[in-house]
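A single protein chain has been omitted from the complex, and every remaining protein chain is retained in its original position.
Just so it is clear, A, B and C label the chains in written order, and each chain counts residues from 1 on its own.
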Amino acid sequence: MHGMTSYFIRRMLLIPVTFVCITFMVYGIMRLAPGGPIEQARTQLLMAMQEGGGSLATSATGELDLPQEAIDQLKVYYKLHRSIPVGYLIWLGVWPDDDRQGEFKGVVQGDFGMSYRYSEPVLTTIVSKFPISITFGLIGYLATWIVCIPLGVKKALTHRSWFDTTSSLVVFLGYSIPGFVACLALLLMFGTSLVWDIFPLGGFRSENWNEMWEAGNFWWCVKDQAHHMVIPIIGYVMSGFATMTILMKNSLLDNLGADYVRTAFAKGLSERRVIFLHALRNSMIPLCVSIGHAIGLLFAGSFLIEKTCNIPGMGLLGFNSLVERDYPVLMGILVFGVLIRLLGNILSDVILALVDPRVRFE
Amino acid sequence: MHIVIKLLELLVVLLLGTLLTTRGIPWLLARCLNAVGISTSFSPVTEKRIRRFKAIRRGYWSFLLITVLFVTSFFLELTVNSKALRISYDGKTAYPAVMEWVDLFWVLGDISSFCKKSDFGQVGDSEVDYRQFARYVAEPSLVRSELEKSKSDLDAERSAYLAKNPEPGAGASQYQMRRHQRQMEKFAKRREGLATLEKNAAVFEQGRVSCWMPVYPVGPSDLRYDLPSNPPNRPSLEQGAPFGTDLSGRDVVPQMLYGFRISIAFALVVSGLGYVFGILVGGVQGYYGGWIDIFTQRFVEIWGSIPFLFTIMIIASMVQPSFWMLTLLMVVLTSWLGITYYVRAEFYREKAKDYVQAAIGSGVSDWRIITRHILPNALVPVVTFAPFGIVAYIGSLVSLDFLGFGLPPGTPSWGALLRQGLENVKFYPHLTVIPTVALAATLYTVVTIGEAVREAFDPKVFSRLR
Amino acid sequence: MSGVSGKSQGNILDVQDLKIHYPVHAGVLLRKVGEVKAVDGVSFSVKAGETLGLVGESGCGKTTVGKGIMRLINVTSGRVDFTTKAGKTVDLVPLDRGGMRPLRSEIQMIYQDPFSSLNPRWSVGDIISEPLDVHMPGLSAGERADKVAWLLEKVGLRGEQAHRYPHEFSGGQRQRVGIARALATAPRLVLADEPVSALDVSIQAQVINLMQDLQEEFGLSYIFIAHGLSVVEHISHRIAVMYLGNLVEIGPAREVYAEPIHPYTRALISAVPLPDPALKRPDRQRLQGEVPSPLAKPSGCPFRTRCPQAIASCAEQTPPLVEVSPSRFVACPVVAGAGG
Partner (left out) sequence: MATTEASGRKKLLEVEDLRTYFDVEGRTAKAVDGVDFFMYENEVLGLVGESGSGKSVTALSIMRLIPNPPGWVERGAVRFRGKDLMRLTYDEMREIRGKDISMIFQEPMTALNPVFSIGFQLTEALQHHKAMSKRQACERAIEMLELVGIPDAARRLWSYPHEFSGGMRQRVMIAMALSLTPHLLIADEPTTALDVTIQAQILELMLDLKQKTGDTAILLITHDLAVVAETCERVAVMYGGKIQEVAPVEQLFSRPGHPYTRGLLTSLPRPDRERQARLQTIPGIVPSILDFPAGCKFWTRCPVKEKVCETVEPELVEVEPSHWCRCHLVQPTATPGGRSK
């Protein structure tokens, strides 16, 4: 057990290293890339000025531009007057921020800065959106398991039969349609009057949900919520279900041919017990291991499905922040994304160590 | 009747594509490889697998279908394009579509300048309006009637002008005189122009022109001004737009076809380069092991924790990525990673086998052991993932385009169509339906290949005890 | 230890105090916390034209010794003096891969598993000619093909089978291919690592006969590594018995088999079943327990935990090999003292 503990300590120690590498890289990219926030502010201000007909400043080159003081102010606001490493360290919170009386205020202190767009702390923004994404992701993943395991088992036990072949067609068709495209198709079919208008055309809840909730109309609220969730959840299920079904099937097929299954039969155990206890228990190992990795992937899927179904979660927030160049929010989402992935990987190792007594990480 | 001819043309194109794919390219490849000195014969193990793959009908036919379509799509400039394949006018001949096609492989410069309007009986210096030209070729009387119409228009305009501004008399000012003169010169010039046009009309009437248009004479970036309503247009066979147009009025048919080529090419290049890097890194890790392996493995782990889609989106939001930049980003950020794991494991496994030990024990060099002994054996399990990788990369490209962080706007792309579909899901379902069906069909075909390859390389034995 | 591997005329190989240890890393920072002493001070020599049998149970380090001599793995310390055809004696331990390469034509190996020891994608001809490519690059394609055909016929296959692939052969035939590959460069010393363990009984005998014939014809020396004592006894001139990384007894094959001295050798030999029901041995010496893990190797004599004759002093130091009678060495002070 000692080797295992130090293995996990080692994995945990890798998190900060990974974290710093990735965030620094992205921070650098953002700082180096053209079209940064100053450019944006410049165009916006200029447009506003032209419309307002206000006095125009003239830059040294004689072109229309912002006054130098304004640019400097903006630079300070966006910390662009710092070199990239220092700016990064300030963001991280291990370098004193001169503009705020030399305080250490950064990610390490739990301060992700202010959102340019919402003018509120980034953390508040993210925390308000996070539960929505997680709810969808988890329900979707759970639904995937509920569909895939029985289907995979049935397919393995009827390998090369009529049922297996037909369901394979469906499974592979599911694999060929990305989750968000499936959502889009479903929205088209069941959100508009094209086929059958039964589900709302996107959105997280109806607009009057909060009023109804306050009015105590509990069942209506639940129904409305469920109503909105059906299509996105199907999208999440579509994203992973083919892989998981086939993984389940192949894993069980492999185990059914294993020597220990023969031993179990030779002991006179019933077929049910051998398949559903001995073989299945072993075939579940790769599936359990996928849990941790799936958590990281949910994050990636949420961009597309939340955009398609217009769900105000992390993914849509990230998308909008990208469009609006809201860098503090982007960095905040990146931090969450990276941490979830890293923790997911470790979770996979932990689960593997729990379900497979043979595994000893060294 | 018109549609029947089009379908026949399409059939001929596909037939040629099939011949090229199944006969021409393999022959050429074998020729090239033999010339370089690489033997094209497979070991019996591989041959058996190929036989088994061919025996899986569904997968084999899917493979043929997708390769034929992909190879044929490399001639899209010659089949689906608004430029003429061959255009000749009074002894002058040009091959604009062929030029564009050559430009695909060998950049020729500004191809539109090769075919100026003025050289082909049209007025102006820009590129020939081939569709108009073709219309005239088909119906030379049209030229005359339009010419007559222009003539009468000019005459009418002139007389109207004269009626309003009679010839200035002696008392007219210098200024008035000059203005009138200038106007008259203008009319005369137009008259002259019409005279040249008359000559053109004669050329058309005498049949000294020809224009071969491609099978579908609309390119991916051409706006369909010829359709009656405002874009987007719904699909309509009568109007000659079987898939309709998108929001800006570009025809969906060429967008789908060119989008197919881009998607598959993107996925192939991404996975190909990913394989090269992945095999290189994984091979070194697995073969040398030790600290090289540990450090590289840590790096791969860290690198793999980057949310790649998000990172590409961030980069794409700042710098508009080109096809090659997007490809490289995909390779660097994700596609090589997965392969290293497998190649590394395979190298570890193969290296422990006695045949490698025997080679080392005979004094064979590392390079030869890696390339000649281990790689061919380690590659097999990795190759079986290739089709699934292609599915994933097509999906990534479509996703990025869908979110608007993919290829530059104007590039024919399924994802961009889907985005337009989402924006107009209520009123223009064809913008969702067509790309969805195309995407699903393409990916399904690739998945079928993948499943057949997996089955051929690693048949799952099923045996049951009771 | 003197005398066991003393430099004498006619020795083709002298192994002195060979140690092969593997570090064991553990803890958060993966510090080295110990080592597995796979081979822990082994000394022996092989005479020209002789077969030395190396026996022991799995995990005793016999294969590691072989791979250490071949320099397929890193050697921790010791000397491996090899006498080349030219009569020069070279210590193989300090050589790097480049330095080892020219010597590889003189030391070759035959592997246990006839399935994994041949590259499934190569034809048999390619497999056999690979050592030729490395060591005789001057050969023309025709000469090489002739040589391959000649080698195939030497090992009892047909020359025209060169273009076939390994999976078209049975286990025994594949092992013949492995032998042909080993002989391609006309080596002086061949390490045979359990060459017949994976073969059927009737095929085993064919391969053993073949190896003996080739030894006679080419004057080869063999190190024959195996766990099957009866086979080793049959083919070897001398036998060395290993236990947990140490040699416990070495001597002429007949003598070691007929009158084993070391308690481990005695137990090992009495455990070997004999194909004769009339010879059921009631007085069989049963070894209790199992071989300890090399990670937790007992101090002193590695065998003391299972030894019926162990005394307190056995734990103190690893007993050296002592010559108890001419050319017989035993690493056990208890029996050596009693017998000698």
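Everything that follows uses one rule, which is that a contact is a pair of C-beta atoms (placed from the backbone, for glycine too) under 8 Å apart; a residue touches a chain by one contact, two chains touch by 3 or more.
Since this is a predicted model, take the numbers as computed values, not measurements.
Quick one: jot down which shown chains the absent chain touches.
Per the contact definition above, the missing chain touches A, B, C.
Out of A:W196, A:F218, A:Y260 or A:F276, which touches the unshown chain?
A:Y260
Write down which of C:A145, C:A186, C:I208 or C:V322 is the residue touching the left-out chain.
Spelled out, the listed residue whose C-beta touches the missing chain is C:I208.
If the hidden chain were put back, which of C:H25, C:K85, C:H163 or C:R254 would touch it?
Spelled out, the listed residue whose C-beta touches the missing chain is C:R254.
List the chain A residues touching the unshown chain?
The missing chain touches chain A at positions 257-260, 262-271, 273, 278, 281-282, 285, 355-358.
If the hidden chain were put back, which residues of chain C would touch it?
Touching the missing chain: residues 57-58, 170, 172-173, 200-206, 208-209, 212, 227-231, 233-235, 254, 257, 267-268, 271-280, 284, 286-287, 290-291.
Which parts of chain B are in contact with the chain that was left out?
461-466
The rule we apply is simple: only the chains that are shown with their structure count from here on.
Given the two chain pairs A-B and B-C, which is bridged by the higher number of C-beta pairs in contact?
Higher C-beta contact count between the two pairs: A-B.
Computing the C-alpha centre of each chain, which chain sits at the greatest distance from chain B?
Checked the centroid distances; the maximum from chain B is C.
Return the distance between the CA-based centres of chain A and chain C, expressed in whole Å.
57
Could you work out how far the Cα centre of chain A sits from that of chain B, in whole Å?
32
From the mean C-alpha coordinate of chain B to that of chain C, what's the distance rounded to whole Å?
63
Can you list the residues on chain B that touch chain C in the complex?
43-46, 353-355, 357-364, 373, 376-377
What part of chain C is in contact with chain A in the complex they form?
These residues of chain C touch chain A: 25-30.
Over in the complex, which chain B residues touch chain A? Could you list them?
Its residues touching chain A are 298, 301-302, 305-311, 313-315, 317-319, 391, 395, 398-399, 402-405, 418, 421-422, 425-426, 429, 432-433, 436, 439-444, 446-448, 451, 460-466.
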